[in-house]
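As structure tokens, the structure follows; a few thoughts come after it.
Every protein chain but one is kept in place in this view of the complex.
Moving on to chain A:
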């Protein structure tokens, strides 16, 4: 079986970058995660995940223009690569397949399910 090396947080970040489409950079990813999952995270954790995903080839980045709200500093925009798309699809399919195999749980009555 093909193995996709994608951690839980990495998967989340990858998904968010995909959602944000052309506007994915450190802050926007962090804020989107906060909005979508109500998780409080530090910006450095986001950076670290983005960097890892880039080194794995799931993301690519380019530097955008400078803006005033960043004290004249440029943004680094991320976009999902083909490999990243494949990885997302793979993980999703795998999850779906697994979900579908869960039998109808009948708590307490089915002696095998309770294990």
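Just so it is clear, a contact is a pair of C-beta atoms (placed from the backbone, for glycine too) under 8 Å apart; a residue touches a chain by one contact, two chains touch by 3 or more; residues count from 1.
Everything that follows uses one rule, which is that contacts and distances are computed from a predicted model.
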Should one name the undisplayed chain from "Arsenosugar biosynthesis-associated peroxidase-like protein", "ABC transporter permease", "Indolepyruvate ferredoxin oxidoreductase beta subunit" or "Leucine-binding protein domain-containing protein" using UniProt, the answer is "ABC transporter permease"
Tell me, which residues in chain A touch the chain that this view leaves out?
-> 25-27, 42-45, 47-48, 51, 63, 68-71, 73-76
